[in-house]
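Of the protein chains in this complex, one is absent; all others appear in place.
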Amino acid sequence: MSARDEILSRVRDAVADVTTPPRASTGTTSTEGAPGSAGSASAAGSASSASSAGSAGSGDGAGSGDGAARGEGSARDETLDLFAENVADYRATVVRATGEEVPGVLADVLSDLGCRSLVVPSGLDPAWLGRLPDMVATLPESEVTSHRQLDAVDAVVTTASVGIAVTGTIVLDHAAGQGRRELTLVPDTHVCVVAERDVVHDVSDAVTRLRPSPGSARPLTWISGPSATSDIELQRVEGVHGPRTLVVVIVADPAAAQVADAVDAPGRGH
Amino acid sequence: MSPAARRGDGPRVALFATCFNDTMWPGTPKATVRLLERLGCRVEFPLQQTCCGQMLTNTGYAAEAVPLVRRFVDVFGDYDHVVAPSGSCVGSVREQHPMIAKDDAALSSRVAEVAPRVLELSEFLVDVLGVTDVGAYFPHRVTYHPTCHSLRMIRVADRPLQLLRAVRGIDLVELAGAEECCGFGGTFAVKNADVSIAMGSDKARNVLDTGAEVLVAGDNSCLAHIGGVLGRQRSGVRTLHLAEILASTEEHPA
């Protein structure tokens, strides 16, 4: 018998006492329109939130079970403030800005950090880098051909798919504007621009939004603060192998566009 | 104490003394009787009782404990309230008896009826009698060690502290690292004597640091272990069971 067959047969024999059928049908997995198909309460709750206005805001309501009340206005602001607070709590730098301010903020941040070179992911809004000082050399992602080449670059600027307020996490799915994974790993500074509309309340909201599409799954990188270790006497040290400096720029949703964007929100990130 | 109260018009209670208390620390069940009668209970001590079987179960002899479980439900089956001055033995009855009886359907259902009616002293006082001030007097500096089985198996929470705080004259001081195990652990104390003593020594140091005259707990086995270490160090700290402090009055001091 092959190892596979032998292991599967052992495992079947081991649970011969179990008579309940598997929870979900293991043969079919449908993502389209049915994130709740696994039958878990949170998935079902979030499924409705993902299709309602202000996705992240009502997502938080679904996650914490207190319904629509948290979906609007002040609760939304609380989620965004919590996100900013928790990202900063990891000793990442947090900047809040409007869309128009982004080019100036990026220019300031990169020059303050003394960055001389920047790798630019394909698909990043070129206008964002319009005000960089001349001393910062830019390298398009497509021209990076080796890890060592990337190792010589100081910084990277990307967007993110999702921000999670409760944990202060940003999640990259490495689609356009986020670069392939090594871009946000090898350079020592990562500046990440997160749109407010992509900030959800908690981990279950994020998991629901990030479910991989069959056949075109994306890699995901969840980032909560800069690289860190507590391996020496449990004393936290920021910066081991990943970027030692993380700057998160939270960009306010344009007021007029908020409703329209929210309608599009479920599709974002994929 | 009025004769009426002494005769008792309160609930009928079976005392499960536990074999260790019965044999080694009779002062504790005596204090329990005195306390419960003072609060109006009609206390009975079914003489056919022996032991919950915990030592056997925890050492790997659960099969040998089956007759003890059977005896336990036979002896205590007719009582609405069974009270024991031991968090550990109550834990054994409530948490382990169902496990030991699981292969015997009839015994299993008896256990399911009886076990939930078995309460540790502080649970009975606070939850059934609804008292925290039991009229005790104990003018000494005291620190309380919540034993593991009281805390994490039957979850008495802060009931013993509620009772102690209401004792007149007491100076109750907080014990550092109170929730950490003292290292007794039944046969662990001899099978892993070195680790057990290391744990007991740390606990004893925390007790000494409080400056308390008396260490109180809901289990005499743990007190014997910590007291054994304190005694070897000739520390002068006394150990007393919770029941004995709660039973203590000006006329009958503990």
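Lettered A and B in written order, each chain numbered from 1.
Here, contacts are C-beta pairs under 8 Å (C-beta built on N, C-alpha and C of every residue); 3 or more make two chains touch, one makes a residue touch a chain.
In this text, contacts and distances are computed from a predicted model.
Its UniProt record calls the unshown chain "L-lactate dehydrogenase complex protein LldF", which is the correct pick from "Na+/H+ antiporter subunit C", "L-lactate dehydrogenase complex protein LldF", "ATP-binding cassette subfamily C protein CydD" or "Cytochrome c oxidase subunit 1". Of the candidate positions B:Ala84, B:Val142, B:Ala189 or B:Leu215, contact with the hidden chain is made by B:Ala189.
The hidden chain makes contact, of the residues B:Gln96, B:Asn206 or B:Ser248, with B:Gln96.
For chain B, the list of residues touching the undisplayed chain reads 14, 17, 19, 21-27, 29-30, 44-51, 53, 55-65, 67-68, 71, 96, 99, 148-149, 151-153, 179-181, 183-201, 224-225, 227-229, 231-232. Residues touching the missing chain, restricted to chain A, are 1-4, 6-8, 10-15, 17-18, 20-24, 26-27, 29, 35, 38, 40, 42-43, 64, 86, 90, 147-148, 151, 164, 166-169, 174, 180-182, 185, 202-204, 207-208, 211-212, 214-215, 217-235, 237, 239-243 (touch as defined at the top).
By definition in this document, only the chains that are shown with their structure count from here on.
In terms of their C-alpha centroids, the spacing between chain A and chain B amounts to 53 Å.
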